[in-house]
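One protein chain omitted, others in place.
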Amino acid sequence: MLYRVIDDQELPALVEAFMEDYEVIAPVRSGASYAFHHVDSFDQIELDYTTTITSLKKYVLPPKETLFTFDADANEVTDFSLTVRPRVIFGAHACDINALNSLDLVFEDSRYRDPYYEARREGLLIVGISCSPTETCFCHLMEADEARTGYDLFLQDIGGRYLVSIGSVTGANVLESACNPREATDEDRIAFRQATRKRQDSFNKDIPDVQEIAMLMDAFHSDPFWDELGSRCLACTACSSVCPTCYCFDIADVLDADGRTGRRERVWDACTSPQFAMVTGGHNFRDSNRNRVRHRMYHKLNGFLATHDRMLCTGCGRCVRACKAHISPIEVLKFFEEKGA
Amino acid sequence: MSETVSLHGKRPRVIIIGLASCFGCQLQITNMEPHLLELLDQIDLVHWQLASSDPLPEAFDIAVVEGAVTTKEALETLRKVRRRASAVITIGACAATAGIPGMASRDFDDQVESVYGAEVPVAAGSLVRPMAVSAVIPVDWEVRCCPIDPADFMMALQRFLTGSNRLAPTATLCGECKRNERGCFYGRGQLCLGLVTRSGCGARCPNLGRPCNGCAGVSPDANVAAARVLAEEAGVPAQRFDVALQLFNATNEDVCPSGAR
Partner (left out) sequence: MAPITTENAALRVSPYHDGGAPQTGAELIAANPYRPWPARITSIQQLTEHEKLFEFRFIDENIRNAFHHAPGQFVELSIFGVGEAPISISSSPSKSGFIELCVRRAGEFTQRLHEMQCGDIVGIRGPYGRPFPFELMKGHDVLLVAGGLGIAPLRSLINNIHDERSEFGKVTIIYGSRSPQEVMFRDQFEMWRHRKDFDLYLTVDHPDDTWDGEVGLVTKPFQHLQVDADRTFGAVCGPPVMYKFVVQEMRNKGISYDRIYMSFERHMKCGMGKCGHCQIGHQYCCIDGPVFNYWEAKNIQGSM
C-alpha cells in the first residue's frame, strides 16, 4: 500500500478538489446524531463523528429506485436508463467501507451483475477516515475495524496530520493536485502505530469476543434464547433500515395516474418484516418473530461467512441503537459468552 | 383474494359514500388535482355523496366507503353496498379502525347520554356502538391513515382495475422512520405510537417532528405487550401508552379490550 502524510490544514483543499468533479457526501450533524449528507463546503463536515443513523448503502442501493418504466397496455418495458451522479464519500469509517465491500460480493456476483448497483458503485469514490470506537462498536470482533481494500484514500489521524493510504490512481491524482503529500518519517510511522493501538484498546470490553460465533449459531439454533429475543421484537425492521449490509429488497409495480404506464420499483425490504418469507397461497416460511430475528442474526453471524468467507455484520453498532427492544448481535454474543461460563 | 373487477371492457361504475367521519378523506380525493381527471377517465363515477344527495344507485362495481359505522342506517347501507358491489374499498382511519368515532365505544351508553341527554334526536339516526366497516362486511382493501394519502387511494383503485400483487404492509413504523434518518422520540422520553402502528405512510409525522398518533391502526403483527414494556423503560408510563392507543384503536379488542373499559 502506498502511503503519504498530509497536514490537517490541507483537508479543506482536498475536499474542494473533489468538489470540482464530484458531489461530496460527508457526515454532518443531524439532530442528536449524524447522517451522511450532501455538503457544499468543508465546514459542514463533522470528521470526528461517532456514527450515523443510517449507513452508506443508500448511495449504492437507494431505499426506492426505478428499475424500468413500462407500458402496461402493450406489456413492454419502455426504458431503463439511469443517470448516476459521480460522488465521493468523504469520511467513511472502516466498518462502512467493509460493508460496501460485502455488498459488492452480492451485487457484483459474476453470475448476475446488477447494472444499477454497478453504475452507482463505479461512480463512487471513497475517502475513509480513522475513528475511535463508541460503546456500541464491535467492528474489531467482526474483523471490520480495518479497511484493507475498497477506498481511494484513507486518512489516519496521527495528531495534527494524516497518514494517507492511497488506494487508487484517482485518489492519488486528487491528493497530489490539492495537497503537498510528503513521505512518511519514522515519527509518523510510530504515531500511526500508537494511534491504532489506542483505537484497539478503547473498544467496549463488556462486549465479549466469541471466536466460534458462527459454529455456535448452528449449534444453538433451537435454543430458547431465540424465543426470548422473538418475544421482544416489535417487527418494525428498524434494524435492517440502519444496517450497512442489509441489502434485501422487494420488487413491485407502480402505475401512473393514467393506469396505462408505470414503473417497476425496488424498495428496501427486511427479513424481519412479517410477510417477508410468505409465498403465494399464504404459507409463511418464517412465521414468527423468533424465526425472523434468528434468521437475520444467522445471516449476519454465520450465513454470509459460509458463502463469502466474511462476516456480514460489521459491528458498526447502528442496530444496537436503533432497536428499541435491545435486540442486537451484542445480545447474541453475550448469550454465547454466558453459555460457556 | 380480491379479484379484479370483471367488466368486459367497460369502465367500472364507482360510488363514493361517507358514514361517520369528517369527510376529510373524500376531500383528499379532490386534492389529487393534477391526476384527478386522469383517474376519472378510467372509471364511471356514478355517485359521490360529497357532491350529491341522490339516493344510492341500484348498480355499481366498486364502492368506496369513508367513515365508521355508528347507526343502524349505516349498517343497512353497508349490507346493501356489499350485495351490489364486486369490490369494497374503505378510505381513512374511521372506516378502517372506527377511528375517532370509535372513541365513543368506551362507555357507549353514558357517552350518548352525556351528548344527547335522555332522548337521541331523530336526525342522529338509531345509534349503535361504533364499528369499523370490516366489522360489518368483508372489505377488499383498506386505504389507511387520517387523512388518506391520495396516491394510496389511486393505487387502491388501480388494484381493482388492473390488479396488483402488493401486500398490505404489516411491519410496524420504526423501520420507515429510520429510513428517514430520524432519531427516536423515546430517547427524549416522548410517547410515539410508531412502535406498534402499521407502516406504509412513510413515517410522515415523525419526519415532520411529530410523534406517530397511530392513525394507520395497530398492525396485526404488532407486539403491543413488548412495546408497553419498552415505553415504561423509556420513562413513558404504559398507562399513557394505552390511553394514546385508544385514539385510533378503541374498537380493537386485542389492543383495547372491552374488559378494560
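Order as written gives the chain letters A and B; numbering starts at 1 within each chain.
The rule we apply is simple: a residue touches a chain if its C-beta (ideal position, glycine included) is under 8 Å from a C-beta of that chain, and two chains touch if they have at least 3 such contacts.
Remember, it's a predicted structure, so these values are computed and weren't measured experimentally.
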| item | value |
| --- | --- |
| Touch criterion as defined above, residue of A:T149, A:N180 or A:T307 at the omitted chain | A:T307 |
| Chain not shown: contacting residue from A:L47, A:V84 or A:A184 | A:V84 |
| Identified contact with the non-displayed chain, of A:A13, A:V28, A:L47 or A:V106 | A:V106 |
| Absent-chain interface as seen on chain B, which is shown | 1-4, 6, 158-159, 162-166 |
| Contact set of chain A toward the excluded chain (per top definition) | 21, 67-68, 70-72, 74-77, 79-86, 106-107, 109, 111-116, 118-119, 122-123, 218, 221, 247-253, 255, 259, 262, 264, 266, 269, 271, 276-281, 283, 285-286, 291, 295, 298-299, 302-304, 306-307 |
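One rule holds in what follows: only the chains that are shown with their structure count from here on.
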| item | value |
| --- | --- |
| Centre distance in Å when chain A and chain B are each reduced to the mean of their C-alpha atoms | 37 |
| Sites on chain B touched by chain A in the complex | 32, 34-35, 38-39, 41-42, 154-155, 158, 161-162, 164-167, 169-179, 181-184, 186-187, 194-196, 199, 219, 221-223, 226-227, 230, 234 |
| Complex interface listing, chain A residues touching chain B | 30-33, 35, 52-54, 63, 72, 231-238, 240-242, 252-255, 257-259, 268, 270, 272-275, 278, 289, 322, 324-325 |
